[in-house]
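Only a single protein chain was left out; the remaining protein chains are all shown in position.
For reference, chains read A, B and C in written order, and residue numbers begin at 1 within each chain.
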Amino acid sequence: MEYQEIIQRRTARELRPHTLVNLGIGLPTGVAHYVKHEDGVLFQSENGIIGMGGRPPAGAENPYLTDAGGNCVTAVPGAMSLDSALSFGLIRRHVDTCVLGGLEVDETGRLANWMVPGKIVPGMGGAMDLVANAKRIIVAMQHIAKGQPKIVPKCTLPLTADRRIDLIVTDLAVIEPTEEGLVLREYAPGISVEDIIDKTSARLIIPDVVTEMPIAAK
Amino acid sequence: MEYQEIIQRRTARELRPHTLVNLGIGLPTGVAHYVKHEDGVLFQSENGIIGMGGRPPAGAENPYLTDAGGNCVTAVPGAMSLDSALSFGLIRRHVDTCVLGGLEVDETGRLANWMVPGKIVPGMGGAMDLVANAKRIIVAMQHIAKGQPKIVPKCTLPLTADRRIDLIVTDLAVIEPTEEGLVLREYAPGISVEDIIDKTSARLIIPDVVTEMPIAAK
Amino acid sequence: MKNPITPAEAVAQIPDGASLMIGGFMGCGTPYTLIEALVTAGKKNLTIISNDNDRVNQGIGRLIREGCVSHVITSHIGLNPETQKGMIDGTIKVDLVPQGTLAEQIRAAGYGLGGVLTKTGLGTVAAKAGETVHLNGEDWIYMPPLKADFALIHAAQADYTGNLTYQLTAQNFNPLMALAADQVICEALEFMPVGTISPDLVRTPGVVVDILVPAQGNRPIKPN
Partner (left out) sequence: MKNPITPAEAVAQIPDGASLMIGGFMGCGTPYTLIEALVTAGKKNLTIISNDNDRVNQGIGRLIREGCVSHVITSHIGLNPETQKGMIDGTIKVDLVPQGTLAEQIRAAGYGLGGVLTKTGLGTVAAKAGETVHLNGEDWIYMPPLKADFALIHAAQADYTGNLTYQLTAQNFNPLMALAADQVICEALEFMPVGTISPDLVRTPGVVVDILVPAQGNRPIKPN
């Protein structure tokens, strides 16, 4: 299984039926592939739709229906269009779960994911609104980037929000930031707890029970 | 001519073509009767419509289309419905002229029109938003109520806004509040300047030229 | 899917003493069906947040007449002398708020914002209800967000996920209140299959609507 699929399959299990979910651009977008229609999860895209569906078939693209990356998408039955003010009203108060990528998460559960000073200045887009306000934040990312651990003692990059995020899902582990620190909850199939500790520069709390990630289809 | 018609006819001449106008409940509502359709004046009703028309014929009333008093109205071609937030967004920034009734207007041009403490406590409704924010405020009212002048040296009733209103149109006169004070601009047909001074407890500035109110159809 | 339930079942969830936002503007877009159910259930000590108090014994005026209400937050009670009398007698606490400010206070709560900054009311008694702050070189009245335990709203159409449409002037406070309460109860005149309302016509997303009730109409209900 590719690392993306591990992360996406595991993250999909965190989405609660009949709630509003915002998926970040890139890897998080793919989480939708592993959510069953009958669970009634509604995907919001901050550019202005609740009930975003997948890509349209070739020839059926409409330039008035896109995702936050500007790519053509579809709408599920029961969709609704929004202006940017209402879209972010929902983000600040009504979005249940937001899944985003990360550059760094630290021992306090703080996330940095929007810039590398002097190098990459994409801007925060909707990320600061989402991370500061959504009820539940899941960071879905590779455990290691270019050989460097992304789960670190303290973020060195500018924070996205001064808020403890709720869950980290990587290709190696599921880690829950708590008041006491980062608690290892699950390991990916074939990965040992020692591997994870080795590839994490932050201190991890290892509870008595750490289970294997459930990543088969539900 | 009834006193209402004098006030309404004269006020109608103040409305600028192709602008948004809000008419208060009661006497100001009747101003619309004297505005020609081709002037393109658009009436906003703060309960949620731009392009409010007159009363519907009997049997054609729809409970979903009302004025701010809850009475059934019609919509002109090119009308638009609004929620209360947008309605007041337009009032604070985009309404050109607002016509309201008054209990008192004073020498500084301040208006009191929303309560008589201990006696009448209707609430301000949309009046405070309108008077504080609309570009141009016209007070359309009887010159005298129950024998008492309503244009007074200083308001004794709670103010609607701390803002100098732009014009007073009564059944006797047209008076313009200015930085120097209340300037008499026009007298109603058959009314002398002395009559007006006599029925106004505020000091009036009488310029060299005071003209007769033009209240014939335009 | 949210299967519509009866008005009585819907209001059974509302305890005495609850705060209720009620949509509508002088009876237009008012949830008459839910209001009558509140009266029938004999609710007491309610706080009502609404644009107005309608007319005597009509719409929200029914709740005043039947003694269900101890506190009102509203912009206008001019056409309901019973509320005015309650205010003067001290039997009903009445907070009068400028209408545009009330709309923005409700919106601020629903949109997760810190409140309203407005010129409306500066230099008047209305300023005493808020705090005057100096920001961006100017004075503003600050009023905090306004939320409620329940919102009772009226929609023209609902689909079975709770997506709502409103018609003409029946919109008013309804879509704002639908975002600002812990529980949202909506009566709808018409129910539509999911997917048959254009996404561009929906004004309130179904995810914020908790309970659907069939409306008995969109006109005042005569008391028995």
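Going forward, a contact is a pair of C-beta atoms (placed from the backbone, for glycine too) under 8 Å apart; a residue touches a chain by one contact, two chains touch by 3 or more.
Computed from a prediction, not measured in an experiment: that's the story for all the values here.
Visitor: May I ask you to name the displayed chains that the omitted chain touches in the full complex?
Guide: In the entire complex, chains touched by the missing one are A, B, C.
Visitor: Of the listed residues A:49, A:140, A:196 or A:213, which contacts the missing chain in the full complex?
Guide: In the full complex, the listed residue that touches the missing chain is A:49.
Visitor: Using the touch definition from the top, which of A:59, A:123, A:147 or A:190 touches the missing chain?
Guide: In the complete complex, the chain left out is touched by residue A:123.
Visitor: Looking at C:58, C:99 or C:167, which residue reaches the missing chain?
Guide: Answer from the full complex: C:167 touches the omitted chain.
Visitor: Check each of C:4, C:112 or C:206 against the chain that is not shown and name the one that touches it.
Guide: C:112
Visitor: Against the chain that's been left off, what residues of subunit B make contact? List them.
Guide: Its contact residues with the unshown chain are 18-20, 42, 49-51, 75, 77-82, 85-86, 88-94, 133.
Visitor: Under the stated touch rule, tell me which residues of subunit C contact the chain that is not displayed.
Guide: 104, 108, 112-119, 131, 133, 135-136, 138, 140, 142, 144-145, 165-168, 199-201
Visitor: Which subunit A residues would touch the chain omitted from the figure, given the whole complex?
Guide: 45-49, 62-66, 68-70, 75, 81-85, 87-88, 91-92, 118, 120-129, 132-133, 158-162
By definition in this document, only the chains that are shown with their structure count from here on.
Visitor: Which one chain sits nearest the middle, judging by mean Cα positions?
Guide: Taking the mean of all protein C-alpha atoms as reference, the closest chain is C.
Visitor: Measure off the straight-line distance from the CA centroid of subunit A to the CA centroid of subunit B, and report it in whole Å.
Guide: 56
Visitor: For subunit B and subunit C, let me know how many angstrom lie between their CA-based centres, rounded off.
Guide: Computed from C-alpha means, the inter-chain centre distance equals 29 Å.
Visitor: Using mean CA coordinates as chain centres, what's the gap between subunit A and subunit C in Å?
Guide: 36
Visitor: Going through subunit A residue by residue, note those that touch at least 2 other chains and give them in order.
Guide: Expected reply: no residues.
Visitor: Can you list the residues of subunit C that touch 2 or more other chains?
Guide: Subunit C, residues with two or more chain partners: 107.
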